[in-house]
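Input: one structure, supplied below.
All protein chains but one are shown at their positions in the complex.
All chains are identified by letter, namely A, B and C, in their written order; residue positions are counted from 1 within each chain.
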Amino acid sequence: MPEPVTRREFLSYSGAALTGVTLGQLGRQWLASTTPAVVHASGSEVWATSVCRECPASCGLRARMIGGVPVKLEGSPLCPIGRGRLCAKGQASLESYFDPDRLIGPARRVGERGAGRWEPIPWPKALDLVTAQIRESVSAGRPGLVALAVDEDGPPADAWSDAWRAIGARTFRTPIDTATRLRPRFEALTGVNGDPMFDLERASHVLSFGAPIVETWLSPVWAQRAFGRFRRGPSRQRGRLVQIDARRSATARKADEWLSVLPEHQALLAYGIASVLLREDRVQRGLLDEFGGNLREFQRDVIPHYTPDQVAAATGIPVVTILRLGRDLADSPRPVVVVAADANNSLIDAVFTLNALIGAFDRPGGVFVAPASIDRRGVEDEPLEALGDLKPRVVALADPSPFRTLSASPDLGRLLEGARFVVSLSPYLDETAAFADLLLPTHTPLESWHCAVPAPAVAAETRSIAMPAVKPRLDTADRLSLVASIARRIGAPEQATDEPISTERIARGEIDRLWRLRRGGPYSVVYETEWLEQLERGGWWAPAAESREDFTNRILQAGGWIDPYFQAGQIEQSLRERRGLRFALPVAIPAVPPAKIEIKPVDGAGRDGFGKGATLRLVTFTPAVVSLAGNPNQPVIYELLGQPDAAPWQPWAELHPETAARLGIESGHRIRITSRVATIEAMAVLVEGMLSDVVAVASVPSVPGAGRWARVIEGDARSLVALADPAGPCLVVVARA
Amino acid sequence: MSEHEAIVAPILQAGPSFRRWAAALGAIVVWAVFAWVWQLTHGLGVTGLGRPIYWGLYITNFVFFIGVSHAGTLISAILRIVHAEWRRPITRMAEVITVLVLFFGVGNVLFDLGRPDRALNVIKHPHFRSPLLWDVASISVYLTASSIYLYLPLIPDIAILRERTTGWRRRLYTRLAVGWTGAPRQWARLERAISVMAILVIPVAVSVHTVVSWVFGMTIQPMWHSTIFGPYFVVGAIFSGIAAIITAMVIIRRVYGLEAYLRPIHFNNLGILLLVMCCLWFYFTFAEYLTTWYGQEPTELAVFTSKMTGPFAPYFWAMVVACFIVPFTILANPRTRTVTGTLVASISVNIGMWLERFTIVVPSLSHPRAPIHTFVYIPSWVEWSLMAGCFAAFALLYMGFTKLFPIVSIWEQEGTDAVPAAAA
Amino acid sequence: MPRWGLVIDLDRCTGCQACVVACKHENNVPFSTPAEATHGRLLTWIHLVPAETPGRVGPSALPLMCQHCDRPPCTDVCPTSATYLSPEGIVAQVYPRCIGCRYCTNACPYSVKVFNWSSPEWPGAMAEMRNPDVSLRPKGIVEKCTFCHHRLMLARERARDEGRDLAPDDYVPACVQTCPAEAMTFGDLDDPHGAVAALANNPRAFRLMEELGTKPKVIYLREGE
Partner (left out) sequence: MARALLLTAVAAISAAIWVVLLPPAAVDQPIPFDHAKHTEVTCVACHRGAERSARAGIPEVAACLNCHATPPRPVEVVLSAGPALPGSDGQKPTWDELARRARPAWVRVTRLPDHVMFSHRRHVTSAKLDCASCHGDMRARRDALTSAPVRLDMNACLSCHKTEGATEDCVACHR
C-alpha cells in the first residue's frame, strides 16, 4: 500500500522541481547567449577585381567576396605579371583592410604631439583646417609646403603631384626599387633611354650580384615565377644560379653557389670577372666587334688593374673561384648577370659591362629594354633624399612607408617635428600618428580605384586598372579627391575645372586614352594574350570592344590593359645610332683592409650587464616577407618572420659560427648589438659560410605609435645606422644579452 | 574485540591535529579546483605546453599515479596467493592506495583533455585500435576489480563497526555490511570470493600498466617505440607501489600508534621486496638505454643525449640516484633496512619514479623527428596547482578512509601470531 | 575514387611563404601573439622547416604540412575516430568528435597536427574575413591541413551543376593555387595520365621519413641537379 504523501513532502518536491526548472531556464538562456551570432550575411560568392598595392609590381588580384565582404585575396589569372599567383604580402593586405586599429574617420590632434589623443571632426572642417594652414604657409613663402607620396607610378600619382604643385608645394617621392632605378647607368652604357629587363626565365646561367631574386626583386611575383621556370622549365636544362651576397639570403640558399662578399666589394669582383673574360678572350665577339665603343680603353684599364690576384686579395674570394666564375659564365649558352635595384652605381656599371661582354643584350635569356611606357611623364617629383635638412611649415604625407626602407636617408621624425603642421593621408595608425596634427584617412587599396603602371618586368606594356572591390568600410576618402578639393579651396587656377579630380576620373581618363590608342586589350588568359601579340606582329589589331563604354567595362572587369607586342633589338639599334658602347672606366682597387675581429670590453662595460663584445661590420637587410616594409598591420607577416631558421615575431641577427663561438653565442641566444648611436637586441642565428667579420641584422620595422602588432616588435635595425656615418662601413659591437 | 582497540579507536574519534591537517589539505584542494576552473575557461593555453611538447605534467602524473596504484591490489594479491602471512596488517592500507590513486590517474587524463566535456565520446564512438581506448577499458576493469577486492575483506570489519556505533554511522555500516553475521557459510563464501579476486586482479593489474606503457610504445616516436616498455612499466609500477605502501605505513604507524601491528619485520620484508624491484628496475633501465645508445639511430640519439648530457640530464641522473643508488645502498645493508631506512628509500623511490615518468614523456616530445622549432617546457602554476591538489586530495581521502574504516584488517589479524600481546 | 596527392618541387620552391598565408586565410587559422609563438602555440597548417640537401649552400626551406599518409600513425591512436583516413586518401579531422587528448599530435612523426590552446580570436572587424566554408575550431581540439577539402566539395558541386565530371584544374588547395614559383602540383595520384603521378615517378622524388612506412601522399622533388 503506498504511503500517503504528506504536505511537507509535496511542498519540498515541488520546490525542488521548481528550482530545477529555474536552473534549466537559466541554462537555456546561457546556451542561447553562447550560440555564435551569424557573422556573414547570407550571400553567394562573387569575385571582385582589384590591384595589389603592397609594392610597385601592381599585380592584378581578385577578392573572394561573400555577402559583400572580402574573405580572401588571390592573384588574378588574367594578370600577366602574376598569372593567378600572389605573394605573402599581397594576400596579407586583406588583413590591413580589416585592421582593427584603422582610422575610422578624420581627426584632429587634441593633446601634445605624440600623445596619441585625437578628436573626430567632420570632413569639411578638416579640410578647412588644412586649407587655412596651407594658405598661411603659402603667404610665408617657400619652402612652405611639402607633400610626400608613396612610391608608385601611374596617372593618379602624377595627378597627386600636379595638384600639390598647383598650390605651390614641393613634392617628393622615393625612387622606386624597380628596374627604373637601373635606368641611368644602363643608358650611360648603351644609350637606350628605357628600363632594362632581365629575361630570367630563359637564361641558362645567372650570376647575381646581390639581386634578391626570390625575395623582393623588381617585380616579386614575376621574379618568383621566372625563377621557377628558370630552374625547372618544361623540356629545358636546369638553370644554374650563382649568388654574390653578403649574407645567406633566401636567394643565396637557392643558389648553386654562394659567395659572401660585402656590398662595397661586389663591383671589384665583377670587374675581376670582366678582366678574366677579356684576358682569356672568352667574350662574345659579335656585339663587341661591331659596337666596341671604348672597349679598348676599358680593356687597357681593367686587365692590369683587376688581376684575379688583386681582386682575390681585396674581396677574399680565391683566385681559382674568380677564374671559374668567369669561365662558367662564358661557357653557358645563355648567361646573364643581374643586380639588385638599389645597388650602387659602380656595381650597376660593372654588371651591365659584364652583360655586354657575354653578349647578353637583346638575346633570349639576356637583357632587353622594357617596352617604353607610352606617354609616361616620368617622375617629376624630387627624390626623397633631396629633402635634406629642409624645414617646411606644412607637411602632407600620403604614406610613411618610404621612410621604412633601409636606403632612405632623411629622418622622418626630425622632418615632422620641425614642421608647424603635419597632415597624414594614410588609412592607418602609423609613424605619422606620433607627429600629425590632422589625420585624413584615405581608402585602403581594396576600397580604391586603381590606375598603375606596373614595375617593368614582363615583355609587354601594361596598366593595372580596377575599380573598388568593396565599399569603404569606414569614413575614409579618395586620396586624390582630397588633394584636389584642398587645391580648389586654395584656389589654384589649374584645378578649377568643372569636374572634380578623383582617382576614378583619372582612371577612366586613362582607359579612354588607351581606347584611342587602338592597340592592346584587356588583361586576358595566356592564350588570348599570345593571339593578340601574333595579330599585332602581323600589323593587325582587333578591337576588344564595340564601344568605349564596353571597352571600359572590359578593362575594369579584367583588371588591366596589356599590349603584348614586343620588339627586341632596341639596344643594338641604339648602339648603331650612337656608334658603340660607353664603358664606365672603373677606379683603381681601393685598399680594403679586412675588418679585425677584436674581442674587447664594450664602452661602459659592466653597466647594464654588458660583457665583452666583438667589433663587427654591420649589414642590415629587409626580410623577404616584410618586403618594402609595407604595411605593419598584417599579423600574419610577423608570424612568418625569419622562417625557417629564426623565430616568429622578432628580428634576428646572423653570425658566422666561429665568431659566435668566440663570443660564447649559440643559435637562439639573445644578443645585443651596439652601434655608435643605438643598441638593439635580436635573436642569434648562426650561418655557415658567412664572412666572419660581419653581423647581418634583419630590419623589421618597429612602429611604436602604430597598430597593435607593429608596436610589439622590438629592436629596429634602422636605428643602428640612422645617424651613423653613412660613408664608411658601420661598425657594431656584438655581445650576449 | 577489545584486543584490537588500537585499530578501532582512531576510526571513532578525530582529534584537533586531524582537523588541522584536513583543513590545510582541503585548502589546497580548493585552490586546485580554482586552477582547474581557470584552465577550463581559458583553455590549455594556461599550461606550459605547446607544439611539439603536447604532454607534460598531467600525463606524467597520470602514469605515476597508475604506477603507484600497483601498490595495493597486486602486492596484496600476490602475497595472499603465496600465503605470506606477514602481509596481513598491510593489505588494507595498500588496497586503499590502489583504489584512490586510480581516480587521480584518471583525473589527470581529464585535466589533460582539451575538451573534457566530450570525454564520453571515447565510449560513444570508440576506436578499438587506439591504445588510449585499451587504457580506458583496462583501467575501468582494474578500478572495479580493485574496489571489489578492497570491499570484500572489509565486510567482516564493517560488521564489527556496525556493532559498536550508533546514528548515521550505524546505518551506513549496516548497509555496507550486507547482512554479515559471521556465519560459517558466509566465511566460506568470503574466503572463496577473496581468493578468486586475488587471482583475477593480478593479470588485470599487469595489463593496466602494460597498456599505459603502450600508449607510448605504440607510437613510432623516438625512445617511446620500445618493445620492453610493457614489462618495464610494470616493474616500475610495482617498484613505486611498494615504495608508496612503505611511506603510507610509516605515517599511519606513527600517527595512529600502530607500532604493535606494523613491526620492523614488515619493513624488512617490504624492504627486501623493494630491493628486488630496485635491481629489476635498474636492469630494465640499463637494457633500454644501452640498446638505444648502441643503435646510434640519430632521432633516438637526440633524445638519448638530451637525457644523458643535455637539458634533461639533471632529471635523468636525479632519477638514477633516487631510484637506484639511494634505495640500493640503504636496502642492501640489513643494518640500514630499518623503519627509517626503508622510509628514506621509499620516498627517494617515489620521487625517482615520478622523475622517470617525466623523463619518458617530455624529452621525446622535445625532440621531434621533424625539424620544427621547439622550446623549453616549464610547467605553469596551473599544472603545479593541479598536481598539488591531486596529492592533497589523495591524502585527504586517505585520511577520511581511516576515519571510516579500519586501516588494518581486524579479522585477518585473528588467528595469527600478529595479534600482539601488548594490545591486550 | 581519386587518391589526392601533392608534389612540391623543392628546386622551384623559394620559401616565399605565400602558401602559408593562403592557407591561414582560406582555413580560418587564427593569429598568434609573440608570447604564444615562443611557446609553440603558433597555429599554421603549413610552415617552412629547414631541410638539408647535401652539396647545397645551406638548409633550404621545405614547406611542411600534413603528409596525408596512406598509413597514418595518427589515425590509429585516436580513441574516438575523430581522425581517420577518408576513402579519397585525405587524413580527416572531425572537429566535433575530437576530445583534445593530443595523442595524434604526438604520434605524428611530422609534428603537423596543431592544437587550439585557447579560443581563437579575430580582433574587431577581422572576424568578417573568415571563410564561411570552413568551421571555426573551438579551443581544446586538434586541427590540421585538410588539402582544402571544402574546395573539393565546392568544385564537385560546381561540376555537377554544369553537368560534367570534375576536371583536374577544378580542385586545388589554396597553397597550390597561389604558389608564385609554381612549385606545387596537386592532383590524383592514381590517374596515370595526370601531372602528379608523372612527377611522383620523377627520379628526384622522395617522401619525408619514408623509412617509417607512413606512405605519405605529399611528395617532394629533391633540390639540385
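The rule is short, and it goes like this: contacts are C-beta pairs under 8 Å (C-beta built on N, C-alpha and C of every residue); 3 or more make two chains touch, one makes a residue touch a chain.
If you're wondering where the values come from, they're calculated on a predicted model, not measured in any experiment.
**Student:** List the neighbours, among the chains on screen, of the chain that has been left out.
**Tutor:** Hidden chain contacts in the full assembly come out as A, C.
**Student:** Which listed residue (C:Thr38, C:Ser86 or C:Ser118) would be found touching the missing chain in the intact complex?
**Tutor:** Residue touching the absent chain, from the options given: C:Ser86.
**Student:** Touching the absent chain in the whole complex: find that residue among C:Gly5, C:Gly40 or C:Pro132.
**Tutor:** C:Pro132
**Student:** In the complete complex, the non-displayed chain touches which residues of subunit C?
**Tutor:** With respect to the unshown chain, the touching residues of subunit C are 84, 86-88, 90, 92-97, 132-136, 146, 149-150, 153, 157, 160-161.
**Student:** What is the set of subunit A residues that contact the non-displayed chain in the whole complex?
**Tutor:** On the side of subunit A, residues 12-13, 15-21, 23-25, 27-28, 31-32, 35-36, 38, 40, 42-45 touch the unshown chain.
As a convention for this text, only the chains that are shown with their structure count from here on.
**Student:** Quick check: how many Å separate the C-alpha centres of subunit A and subunit B?
**Tutor:** Distance between chain centres: 63 Å.
**Student:** Taking each chain's centre as the mean of its CA atoms, how far is subunit B from subunit C in angstrom?
**Tutor:** Subunit B and subunit C have C-alpha centres separated by 42 Å.
**Student:** Please work out the Cα centroid separation of subunit A and subunit C, and write it as a whole number of Å.
**Tutor:** One centre to the other, that is 29 Å.
**Student:** Give the residues of subunit C that touch two or more other chains, as numbers and ranges in rising order.
**Tutor:** Only 38, 42, 47, 49-50 qualify.
**Student:** Return the residues of subunit A touching two or more other chains; collapse runs of consecutive numbers into ranges.
**Tutor:** Where subunit A meets two or more other chains at a single residue, that happens at 644, 647.
**Student:** Spell out the residues on subunit A that touch subunit C in their complex, using ranges where they run on.
**Tutor:** 36, 39-40, 66, 69-75, 82, 84-88, 90-92, 94-95, 97-100, 214-215, 220-221, 224-225, 227-229, 231-232, 238, 243, 248, 250, 252-258, 473, 624-625, 635-636, 638-640, 643-645, 647-650, 687-689, 708, 712
**Student:** Okay, in this complex, where on subunit B does subunit C touch?
**Tutor:** 42-45, 48-55, 109, 112-116, 118-119, 121-122, 124-127, 129-133, 136, 215, 218-221, 365, 368-375
**Student:** For a test of understanding, state which residues of subunit C touch subunit B in their complex under the given definition.
**Tutor:** Residues of subunit C touching subunit B: 36, 38-42, 47, 49-51, 64, 73, 76-82, 97-103, 105-107, 109-112, 114-119, 138-142, 208-209, 212.
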